[in-house]
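With one protein chain removed, the remaining protein chains of the complex are shown where they sit.
Right after this comes subunit A.
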Amino acid sequence: MGDQVGRSRPRFDLPGRVRGLVSHVGDQPVGTAAHVALHRSTAPHARIGEVHVDEALAMPGVYAVVTGLDLYKQLGDRILTGPAFADQPGLAHEKVRYVGEPVAAVLAADLKTARAAADAVWVDYEELPPVYDLRDALDGDAYVHDELRPSSVFGDLKHLRGVRDTNVNYEYNLRHGDAAAARDAGAATVTGEFWAPPTHHVPIELPCTIAWVDAGRLEMLTTTQTPSYVRQTVSDLLDLPLSRVRITTKPLGGSFGAKMYDRLEPLAAALAWTTGRTVRLVASREESFLLTTRHGAGVTSSMTADADGNLVSAIADVRYDTGAYADVGPRITAKSGMVASGPYRIANASVRSRCVYTNKPSAGPFRGFGVPQVTWSHESLIDELAHRLGADPVEFRRRHLLREGDEAPMGTTMHSADFVGCLDAVANAIGWDQPIERGDGRVKRGRGVAVGVKAVLTPTIANAVLQMNQDASATLLISTVDMGQGSDTIMAQIAADVLCLDSARIHVVRADTDATPYDTITAGSRSTYHTGNAVRKVAEAMRTKLIGFAAQHFGADDVTLDADGLHHGDAHVTIPELIHGHFGARGATVTAEANYTTEWVPYDKETGRSEKATEHWFAGAVGVQLTVDTATGRVHLEHLAVAGDVGKAINPKLVEQQLSGAAIMGIGHALFDQLVLDQGQVINGTLLDYQLPSIKDLPDKLTPIIVESPHATGPFGAKGVGETGILGIAPAIANAVRDALGVRITTLPLTPESIVAALERSDPWTLEEK
């Protein structure tokens, strides 16, 4: 083995990203393309009447105006796509389901003309009763979709086909023991109504898709985390074999879930295919707010302890507002629902988790995949329960946290999930055991912690192809998309370590479905483990090949590989000599391939439990010390420590950056970041109004902590880390506010206004006491 894993080598693209030398999709020259602008719905829920396009068509420079009906006539129901439900049309053709939904596409010589022409389109609407929020959706009798349309991607949704008169497109239920009876028999119960609002990802790079037809093939260059998925979607949409669809990417300028599944790509493919033109779609910053959001989620929940302080019951009713289209909401609903009781030993647990349509922009994947919303609930509850019992919040959690080998309430066993290690690390970092200067008068100080648990997406598939070049450099073909997380760097480190090379000699080919093999998605923190394992295996296969060549070369089986090359006893041959000798050519290549696939056991239909719901777990913890100005309500973060169990850090610097980056994003969600909607209309969808953390909002001190509890089957024991850091940020901050002020706030974000309001409530408790 080499020495490449565990080193903080700089990511190879660092200078290019900082200096703007890395080119992105939007930088690509497109020649005489048709630039596309979209006419968007002004109604939240309406039947589409006539779409008036004549005025737009008459404008100089306009090539075509395509309506949803035009596409429907050519593609039929294939126009409806989506990862869980085939419910989202590239252009609306019968109904519009949210304000801002694309109704017509204008193709023009330049973007300015296209946008002006899109403004000249007008539409006759027959308004339908709108479903603005979860309450309308669950209690009312207006339905966003006439019937449910599960896609073919997930077999377990088949039974929902054709279900009518509901806005609930998916429901996950967990039944472990008798949680209601245990609650009633318990000694202390806390109950809460929690709300986490919708948010937007706001990656720096805007989504952009360029699509064209080349020799009867649909080709596309697009900002996507999911090239393999997009290839399948376009293949289905256009009824083409996969071999006639090519999806390519460039490095993404951030994404966080904003650029996956069906964003601009199905529409771009349909427009390029039906018009024969090269089309370029780019979302403006304002439009990008409409493309996808994090799910707003309501959680009604309780946690109960018996007289000895044992956790005996956890109950949660979780509602994810998935907006007009399901996207991957049903998956989020199940994956997050199953951990809604938290990373604790709890004898009885009951969870009902629902995915609910409303007339709002569609919600989809977002760093954390729905788990931060349930973590907001369970980490507030257990904190409050500790206070009620007079217990120390760290001690109380430590007592109940799941350990190695424990079975979680949802039925899967814990391995490589060191919750206790993470909690102890952050508590120690913020000086939990040290006396705290509380502050007198206006400014109060407090500390809080939170623990998070999340399952990795399972089952998934990863493939890798490796070409060893004759000069002992290598070319790695994978479909993982580097969007700033540094995947290209760590994949090179993994392959290099196995082959005893310098990782800088390994080039990772960016995803191109004509060349790079299938990979489920670059998301859900899955790549380090899954693609990393495929890369480890392909490098091992390459090592075996090289050793085989060397055995022929030496005429002996006993061959070893190290940084100097291949050895048999005292005999030695370098890799360049070996490959040159084997093929008789300079520049020759040796190719190996490998696959890594994970399996799961589907949830039991009755109990929602599974002995293997996930390949592995993410464990993280957050500790915060903060002050609150009671006059303004403003929170100031003095120290935030964030720990994640990554199994083994392939590149410690990149792990720390993921933990810190996730923490900063989480600080926004905790304190001010939210998408505000009024009657279905986004009212802060510009960077003038939308709030993101700036350098001034960072804690005085931010401490990322790597915890390493090796995973038995991870590459070098490693697991991913992209989401671990964000899970507990909001509850840790709220718990520290509770510690400072004695008030418990259950609605995010914790704006100064909400903190002042909580201070002024006559009854400061929103969590009910038994």
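Criterion: a contact is a pair of C-beta atoms (placed from the backbone, for glycine too) under 8 Å apart; a residue touches a chain by one contact, two chains touch by 3 or more; residues count from 1.
Here is the rule we go by: contacts and distances are computed from a predicted model.
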Name under which UniProt lists the unshown chain, selected from "NAD(P)/FAD-dependent oxidoreductase", "Glutamate ABC transporter permease", "phosphoenolpyruvate--glycerone phosphotransferase" or "Carbon-monoxide dehydrogenase medium subunit"
"Carbon-monoxide dehydrogenase medium subunit"
Specify the residue from the set A:D3, A:D124, A:D184 or A:E286 that touches the hidden chain.
A:E286
Just one of A:L240, A:V601 or A:L692 touches the chain that is missing; which is it?
A:L692
Which residue among A:K112, A:R403, A:R586 or A:R761 touches the omitted chain?
A:K112
What is the set of subunit A residues that contact the non-displayed chain in the whole complex?
112, 286, 631-634, 668, 671-672, 676, 683-684, 686, 688-689, 691-697, 751-753, 756-757
